[in-house]
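Missing here: one protein chain of the complex. Every other protein chain is in place.
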Amino acid sequence: MITVEIETTARQELVRITRRLTQAVQEAGWQNGLCQIFVPHTTAGITINENADPDVVRDILYSLERQVPSADPGYRHVEGNSAAHIKASMMGFSLTLILSNGRFVLGRWQDILLCEFDGPRRRQVILELIPS
Amino acid sequence: MITVEIETTARQELVRITRRLTQAVQEAGWQNGLCQIFVPHTTAGITINENADPDVVRDILYSLERQVPSADPGYRHVEGNSAAHIKASMMGFSLTLILSNGRFVLGRWQDILLCEFDGPRRRQVILELIPS
Partner (left out) sequence: MITVEIETTARQELVRITRRLTQAVQEAGWQNGLCQIFVPHTTAGITINENADPDVVRDILYSLERQVPSADPGYRHVEGNSAAHIKASMMGFSLTLILSNGRFVLGRWQDILLCEFDGPRRRQVILELIPS
């Protein structure tokens, strides 16, 4: 089990972490199998998407905010970050990827994105390998 | 493969199942590896979120209902539970967690939540372990 720490820098942000995770996996000497990637938080999630054009990530945040406004008089949770909890559940907390020769099997346009919805904070990403 | 049965008690409800699943895993003698948690339904899903303040779970249901109203003249499915199908797909049906010494690796505020969107019903949660 490996833990990678990511510092987020904004309230809401999708942080490209493919390179950081690949480096961690290679330092651990992991080569082939299924790699479980897990975010142990409730206001940050994980997804995959394009990061060639940064406007894609910006539009994802824009749309999630439109669907789940940060401020809504209907929320009851006193900490005021209900929208962050909801968005994290919509993106999910775990991702299983195939690891092949120390690299994640990803499509050409895919990047792994840590989804910060209540930052800035120091976040953790936990990895585990089941070798094939 | 283990099957755990959960009785839900409301039309829409997020049921905290971490303790029930941990108990089932320990009774089976499972210790370490990747544990697959699967919901074999189409109007119930699974997610992770906070359950320290019950208002978080209440706000998640509130927001999902705002996004996907139970009643919408645009739906065509005759059973009248289209919203439940949609919400279940938004939360997802499978979760892979790391099992370490018979316990799920979870963040401090995380609980595993069975998402009932068309209850009350008797639901199943299926677990499988790949030992590490």
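In order of appearance the chains are A and B, and numbering begins at 1 in each one.
The definition used in the following text is that a residue touches a chain if its C-beta (ideal position, glycine included) is under 8 Å from a C-beta of that chain, and two chains touch if they have at least 3 such contacts.
Bear in mind that the values here come from a model prediction, so they are computed numbers and not experimental data.
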Completion exercise
Checked against the full complex, the residue among A:Ile6, A:Val25 or A:Leu95 that touches the missing chain is A:Leu95
Exercise for the section: Decide which residue listed in B:Ile48, B:Val68 or B:Ile98 touches the omitted chain of the complex. Expected result: B:Val68
Fill in the blank from the handout: Touching the unshown chain, chain A contributes residues 33-34, 47-50, 53, 55-56, 58-60, 62-64, 66-67, 90-92, 95-98, 100, 105-110, 130, 132
Fill in the blank from the handout: On chain B, the omitted chain is touched by residues 1, 34, 36, 38-42, 67-68, 72, 74-79, 82-83, 85-86, 88-90, 92-94, 96, 124, 126, 128, 130
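Throughout what follows, only the chains that are shown with their structure count from here on.
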Fill in the blank from the handout: Note: chain B sits from chain A at a C-alpha centroid distance in Å of 20
